[in-house]
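Mind looking over this structure? Questions follow.
What you see is the complex with one protein chain gone and the rest in place.
Right after this comes chain A.
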């Protein structure tokens, strides 16, 4: 049985929602690209950062918000 599942964690989905909205560059002026850092326009760096935040959040959710009897048994075994 599941003790904790990611889908039931409201904060997680609010975070995903915010990241989803931020992961598309609608909030920058159309056509702008300066400054370019290491050949990558500034806005693309922001999108990459948001994507990294997505992966961090997923990793956190899988590790800490997905807990079942099986998880607990495994932890006991260790």
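In the analysis below, a contact is a pair of C-beta atoms (placed from the backbone, for glycine too) under 8 Å apart; a residue touches a chain by one contact, two chains touch by 3 or more; residues count from 1.
The criterion applied here is as follows: contacts and distances are computed from a predicted model.
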Task = Assuming one chain is omitted from the figure, identify its UniProt name from "Short chain dehydrogenase", "HEAT repeat domain-containing protein", "Chemotaxis protein CheA" or "Sodium/pantothenate symporter".
result = "Sodium/pantothenate symporter"
Ask   = For chain A, which residues touch the unseen chain?
value = 1-2, 5-7, 16, 20, 23-26, 28-33, 36, 38-41, 43-44, 47-48, 50-52, 54-55, 58-59, 61-63, 66, 68, 70-71, 74
